[in-house]
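Below: one structure, written as structure tokens.
The excerpt is restricted to a subset of chains, each kept in its original location.
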Amino acid sequence: MDREQLLELLASVRDGSVALDAAAARLESAPFDELGFATIDHHRALRDGLPEVIYAPGKTPAQVAEIARRVYERAGRLLVTRIDGAQLAALRGALPSVAHDEHARIAWASSQPTVAVGHVAVVTAGTSDIPVAEEAAITATLAGAHVTRHYDVGVAGIHRITPHLTQLRAANAIVIAAGMDGALPSVIGGLVRNPIIAVPTSVGYGASFGGLAALLTMLNSCATGVSVVNIDNGFGAGYIAASINRLAVARRD
Amino acid sequence: MDREQLLELLASVRDGSVALDAAAARLESAPFDELGFATIDHHRALRDGLPEVIYAPGKTPAQVAEIARRVYERAGRLLVTRIDGAQLAALRGALPSVAHDEHARIAWASSQPTVAVGHVAVVTAGTSDIPVAEEAAITATLAGAHVTRHYDVGVAGIHRITPHLTQLRAANAIVIAAGMDGALPSVIGGLVRNPIIAVPTSVGYGASFGGLAALLTMLNSCATGVSVVNIDNGFGAGYIAASINRLAVARRD
């Protein structure tokens, strides 16, 4: 029940065409998403410029394609993460224009060209972290942010970070993807003042325990200003960075 | 080496009083914090309005008092977390004007009155999460944010959340402290669009494992827009929220 429908109902109450009891019953039983509540959801993508994500694993190719088609129709923007070959094939059948990054295992589409505003920086410690970082970068791009990429800046060779500092400091939010020791956010966090969203990656071996080591490092970061998302969750990090960017960017317009 | 000293050195090079080799040697060996680099740090609090934090555990009362005195002198603003009785006594000897919250175990001082701008919301699931939330709220307040508190809104009684939604949606950033199942950020994350910084607390028993259960819940949150800090790290969450608020608030002034 949207606002118009609510007004219509109230008008019917006022003009007597709907009895009080019937109106009360309808209002009481109305799922609250019909009371202006759920508009957050239905209109979310349009208002925010933030795409709705489809997490592909555990869904059949047909489900992925169908959900994607509906999301794209409604929102004009789409992001599918962790997509596999069969799902991609089905998706392409439904949405031939879909873009795809094989390493990051994501697919996306956007019906209207976005004007990039603000600035989100995406950083990786090593080359193996790039797929996760790309998930973040493409998410932020779809959400309308200008994205700069700073890949393989390592922590073991800390001098590799400095050439990037000017750009990192200019960003409204910085996404940092790192596996193994996950120390990069601590180091960059000591050099910049911007909010950092740290993404532990499952890159590593032995006692990295699938990203747990990097996750713990980031949660225990000595640097203030670092918050953390789930292991390999590039989408989540890119989404948060884009949200912050959106808040910040209005200032400059 | 600050800018003046650098210019002085270069002048000596120009006037020939310092040889090229000697100047090069001095520049090469100059720790980079002397090259304008470290100004981030020294001037951080003043420029950012974000206080420097002193984490008290493991420090002697005398150390706490001395470090606090120096920070306060330089930055005019101070926050000490996890302070115990003896440390507080020593601190009060050095800074009689220091404020203190017994439950949150924090002490703070500010030399100039702050004009609160923007809006940070701080939420707890239960009353036992309040000490952690207060650490966040006071941090954000010291950093210049207007803070609204929404305590004990639970997840088990989800209807207790709705009266707060208008204010939560108006905030630039939301800090949510929750122990036990840590589900509150997932629920609120489904109802708002603002960046959420989730703080797992060590409140709980049994298989909560000192906050680990809540931490994992938050990292795995189905809601986008949720990033996570360390267990009981109210300061970190308040700091990040204040940073985002600072980016956002410029827009409205």
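Order as written gives the chain letters A and B; numbering starts at 1 within each chain.
Assume contacts are C-beta pairs under 8 Å (C-beta built on N, C-alpha and C of every residue); 3 or more make two chains touch, one makes a residue touch a chain.
In this text, all values refer to a predicted model and were calculated from it rather than measured experimentally.
K.L.:
Assuming all chains share one sequence, and 2 are in place here, what does the full complex add up to?
P.N.:
8
In this text, only the chains that are shown with their structure count from here on.
K.L.:
CA centre of subunit A versus CA centre of subunit B: separation in Å?
P.N.:
It comes to 25 Å between the two C-alpha centres.
K.L.:
Can you name the residues of subunit A that touch subunit B in the complex?
P.N.:
40, 44, 48, 50, 53, 172, 191-195, 197, 215, 219-220, 224-231, 235-237, 239-240, 243-244, 247-248, 250-251
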